[in-house]
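In this view, the complex is presented without one of its protein chains, the others remaining in place.
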Amino acid sequence: MTVGLVRNKDLKAGIRRSAAAWPIGTLRYLVAAIFTGFCLFPLYVILTTALKTETAIFAWPPVWNFRPTLQSFYNALFVFGGRSAISYLINSVIISAVSTFLAVVLGAMAAYGFARFSFAGKRHLAFWILSTRFAPPVAFIVPIYLMVQKAGMLDSHIALILIYTAMNLSLVIWILRGFFSEIPIEIEEAALVDGYSRLQIFWRVALPLVRPGIVSTAILSAIFSWNEFLYAMVLTQSKAATLPVYLAGFSNSMGLAWGEYMAVGTMAVLPILVFTFALQKHLVRGLTFGAVK
Amino acid sequence: MARIEFKGVSKTYPDGTRAIVDLNLVVEDGELLCLLGPSGCGKSSTIRVLAGLETVSDGMILADNNRIDHLPPQARDCAMIFENYALYPHLTAFENIAMPLRARRLPASEIKARVTKIARILRMEHLMGRRPSRLSGGEKQRVGIGRALVREPAMFLMDEPLGHLEAYLRVELRAEIRKLQERLGITTIYVTHDQEEAAAIADRIVVMSAGRLQQVGSFLDLFDRPVNRFVAEFVGEPPMVFLPVERTNADSIAVKGVRIPLSEPLRAALRATQDRELILGIRPNDFSLGPPVRDHLNGTVTLVQPQGDHAIIAVSTPAGPATAIVPSDRRPAPGATVGLTFAGERLHLFDSAARALNKGEGGG
Partner (left out) sequence: MEASRTDYFSLGEPKPDSMKLAVERRRATWLLIAPAFAVLLGLNLFPIVYALYISCHYWMLARPQPPRFAGLSNYQELFFDARFRNSVLVSLKFIVLAVGIEMLLGFGLAFVFNTRLRGMATLRKLTLLPSLVMPLVVGLVWFYMFNENFGIVNWFWVMLGGTRVPFLTQGALALLSIVATDVWQWTPFVMLVFFAALQALPEYVYEAARIDGLSGSQIFFRVTLPLLRPAILIVLIIRAVDALRSLELVFMMTKGGPAGDTEVLPWYLYTTGFMSLDLGYAAAMAVLMLALVTILSQLFVRQLESREVTS
């Protein structure tokens, strides 16, 4: 067989390839830009609706150029028929922060345990913890509502905090386990030889080395806690109610207070935008539980 | 079977790196040619450009006088063996070897026949059902070889195929590769940085440095008649010793006042150049060590490395460090003062541009 395998179609393919290179790049940009625009457009709508006057909100055809006003924000936060959004906002912050903290602390400890120690049934336990990620809140609220009620903890911060901690543990443990096992074991062995106890090694040696993992799982946990709706709505009323509970009340407002609700929606969405860019690097690893790096 | 020709080939990468500079080379039909050189010399780029994995920036590549540098890899009739095996991780060894045949949509029965035959030649029948993750390095490379062989291509391209294997496997596999190549007579280009490997299997060797071809020839050509200092230093282990010399006359030189006897061809070459800055090159095997002699090159032994039947001696001379190889029973003690002697015909002289002075065909 000689190199006379210069088939005509390959010759043409060789030439056509270089000619076709140019439009493909432009096509990529076009599709990517359209898709990105499509993704961002509704977010733009949230913001603009929050800044529109009532007439502009209900206008047909929709108004693109308008005079922005902060009236809706003001109403939602301070006035609005006795239902100010501030306490909901504060509750959201408290509950997200504390539950994230707990999830990361407990999760890091357990993750280290899984990464460094062997014991009977470890594999089963690990996979059971992983499977709790799929727990459907709607199936759990029936027993959990009764449990919380019987414990007298309805409309309390602690109930939501504990539930969100449980909700996020699976993610934290699974991701940090991966990070811990990437630490070269020699570093910890050296510390053991130096006389540190295992818990001290966890605290002083291993934990600082997985800081990027901690940051990304903390941010993801915070986002999930912040966004969570069903548990919050069923288990809280006024004292511990979070932003999603406020937003859920939209249907009760006879669907008219668009501006105020969009304003609260903006406040609910803004922190996410900020954290997303900080999060990028380990995001996919986090969202797929390390299945795809 | 193919005769390959590089005509003025250059390759510059987008970041500005000039990987190949004006390469002109002919690879004869059926020969095993080694591309030899240090990391970054352009040997891998050359083979990739030939395979079609990279485009040529300038010049052209011909195979049997047909131009191929504008064709995609699929259209060039070459098979490649990679340093890291490049096996399909999700396929069994059988399927890996079969892939080139499946690409050509051959009937299943023929594929099975040809792959089994290759498996038998490589003594791998029992491994055919395994995935790469369950094969050792040597076994993986055998699969790679099988995948290349099964196509009966016009040329074999091998990019440091034995680089990741243990030493004993390297020796064993390179012999197998050479035997196969001789039997099939397929033009082969073999990239390596190991000159011992090149010496062992190549018909001819191409020494490259910084993207440029330095010299082409058999190992002996390169060893005895290096065309510049780079080739002289790179080929031969331990490397050649270089000593700066002063020019005392139109046709004579001296090292730190010690007059160096030159052969007639070398004297003629010396007369032909005006350079005053010259470097003398001597191979360690060409040194003889003896008691120090007045008006000769003497030095102190700094290190003795026994190597079995011979020993490598490092000597510190007034002109610089030198290395000599002597039979074990005649090795000096460390710290001893020795005199270095050498035959005039075995010397090499390099001018200020590091080119070897031409001694003509009879020299050395």
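To keep things simple, chains are lettered A and B as they appear, and every chain counts its residues starting from 1.
Just so it is clear, a residue touches a chain if its C-beta (ideal position, glycine included) is under 8 Å from a C-beta of that chain, and two chains touch if they have at least 3 such contacts.
Predicted, not measured: the structure shown is a model, and the values here were computed from it.
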item: Hidden-chain contact residue, picked from the options A:70, A:90 or A:147; value: A:147
item: Sole contact to the chain not displayed, among A:79, A:135 or A:190; value: A:135
item: On subunit A, residues whose C-beta touches the chain left out of the figure; value: 25, 28-29, 31-33, 35-36, 38-40, 42-43, 45-46, 49, 57-62, 106-107, 109-110, 112-114, 116-120, 125, 127, 129-147, 162-163, 165-166, 169-170, 173, 185, 189, 197-199, 202, 223, 226-227, 229-230, 234, 243-244, 247-248, 250-251, 258, 261-262, 265, 268-269, 272-273, 276-277, 280, 283-284, 287-289, 291-293
item: Residues of subunit B (touch criterion as defined above) contacting the omitted chain; value: 51-53, 72-74, 78-80, 82, 84, 86-90, 99-100, 102-104, 131, 133, 147, 151
